[in-house]
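Below you will find the structure I want to go over with you.
With one protein chain withheld, the remaining protein chains of the complex are depicted in position.
Going by the order they are written in, the chains are A, B and C; count residues from 1 in each one.
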């Protein structure tokens, strides 16, 4: 038997496989295809304080082994979310990680305050890959100071109970310094990686295909970028738990992220191809770990960082 | 007839399709498969001042719709290059863009001095995606100040003759500001994008697969990132010629980069799958331009930036 | 909503036959018991390109018809236009090939409890699900007229056997190469004025659906249309396939066409806002 359980701060999960924010809506739709109790946790679509329509369509374009999306955080707003979506998830006995997103440091803190008193939440994922309206729309996660302030505000509002997982963007020059900044500011864990800023041009209209012009690249195409990001950050901060994501669609992919340093793995785009993908991946991971002699996920986390003993005949 | 010609600074090319640095060696090997005079230019493998062995093997891993490489700039050094490789290319009547790379600002200037007196070169591509040994190995292209100093040094050494194309890395928070910096420092054009920093973990050894641990992601997987980068930079500096690259393997892909703002398009990884790919792409591009009513490549450059007239029935 | 895809499941189906019909492929898949839960209007999401494909998203196709019996057990028919790489791949699959599909998905056409006079309007391959629907309506005692339109005759899909369930079948092509020259929407205002139609069921390009909605606006005619938006997941988890829809209070919200559709009430779709964002929420 393989012990699949994992922890982020004081939160315990029976499996390291989570949904990815924005790729499972609020869980209900996926529940037609899988039993939500079987996976580690449902990470909800990032919720903002007010209801939002999101970006105009078209909102997606398929690309080689990937897709570019520009949803624009359409959603019901935190109050409706806490009144309807969260209680449903809790009633299903799913473990829930709520993802929040804001346009100002203040909005994040407000969201944290509302979430604080809601029962049944295991952890908070703070999606800071959002434009900061107070700083010319620069994405929080691309600005070390703004990232830090968001997490600091959330931590202070939240108190010490709920683990905070800060979700970072790969679109930065120095990911490790941003990661260190948010950990200093009170993040218990890091989610790596959000989508990669991209664009597709429609050859019929000869204009950007997406209604929002640019969008985020996800899927297998970005997996090597995710592995690198996770490896770099785990190398710099081996004790900070990482929720890895980016192109995971098989158990092998999940294992790759775990070996690089992920304590948990979110499955995003792969669920679009197969809503039950996360269950298949979980089963495959179990077998792959066993085949390598691991008895728990924990033993494999960050294994790729260990020096390789030189084989005798190769010296 | 479609006029395929394009210019970078004072250099004229009969076609916008170039090889990509490091993906055509010094041209000889490719000449077994294509006539080098038929394409826009051969961009040579980045050459350094001394001969280099490069990185240990394995040097590549295939990934979904992409590959990660870590060659480490193996090469003969500038003197051998100028003595042997360049004269051969010139004898073949190929148009040549020499790519240079260095570990210090001084090395780039030295390379520029040597190249300056060599005949038969159309332009210089300055690959600044190299670790700066004088600044903790930080890649020049990730550091606005270092990027600027490299180009400034090259420009001053070179005098005003040869066009300089600065090749940038996408692994930065603010690509536009780096682009502006190198243009201020004297670059006539920009090459976008170099590979994306990535890693693959080998599930047998459970360690990073590449001898150099990290490597650069190229191929169709990164095309949406390249399109975004080209679009952003062209938007900010519409008059600066861009040599676009990243995952181009069909005429449609080349057109996408051109519409985003590229005046020339380099074909890299696609040549590994088919050494004659660049010729096929060139022919396809010609047909696609014609089908859209263009009579020259120049008309299509940056077309995606034009506002779309609202169709009458959609108001 | 949470009951929408209650019966959907994933299945590896084999291709029973694949025939070219005009510019389309008529593809018959062996899906067994699944046919029992498929209703006219539902769609199927198909994985394309095979095991090593660079395409990562499923493609949506309307279920044209299902048949409970037959030499191979329950089968499902699709009418596929070879358009891009995914649909071309599907059209190239030979008898015996295995197809990974998820079905039935989405909403179905509402079937009236009383016999009504129904007009079914199809554009291009949009006629596909209308023949299955016609059969159901006919069995309920409805009068079923069908008007099909396309730019040219090769894009009209109207199989012989399908005509049995239809009282009147009229065909319109823009180039006049089949049936009457003109648009399929042109005769509709006359029918409505003459009080000859209670419900319109439509499936086809968005501009056609919009035009019909505008024609029925103000009349008592109900318009159920099957919309077609680009879908990444097909099951309600990605939010790419949204359409602006008015609620009872006149507020617009972005509804997912995969689970709040594809069949929607044409009167509620905010056609003028498709591809745009409604005014910001309060």
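Quick notes
Keep in mind that, in the parts below, a residue touches a chain if its C-beta (ideal position, glycine included) is under 8 Å from a C-beta of that chain, and two chains touch if they have at least 3 such contacts.
Predicted, not measured: the structure shown is a model, and the values here were computed from it.
Shown as candidates are B:4, B:43, B:67 or B:146; the residue that touches the absent chain is B:67. Checked against the full complex, the candidates B:50, B:93, B:113 or B:156 give a single residue touching the omitted chain, namely B:50.
One chain of the complex is left out; on chain B, the residues touching it are 22-25, 28-33, 45, 50-60, 62, 64-67, 69, 71, 74, 77, 211, 219-220, 249, 269-276.
Summarising the interface, chain A meets the missing chain with residues 64-65, 220, 313-314.
Although one chain is not displayed, chain C still touches it through residues 48-55, 85, 89.
By definition in this document, only the chains that are shown with their structure count from here on.
Nearest to the common centre of all protein CA atoms is the CA centroid of chain A. Centroids of chain A and chain B (each the mean of its C-alpha atoms) stand 33 Å apart.
Inter-chain spacing, taken between the CA centroids of chain A and chain C, is 35 Å. Shown for chain B are the residues that touch two or more other chains, namely 64-65, 220. Residue positions 54, 275 of chain C are each in touch with at least two other chains.
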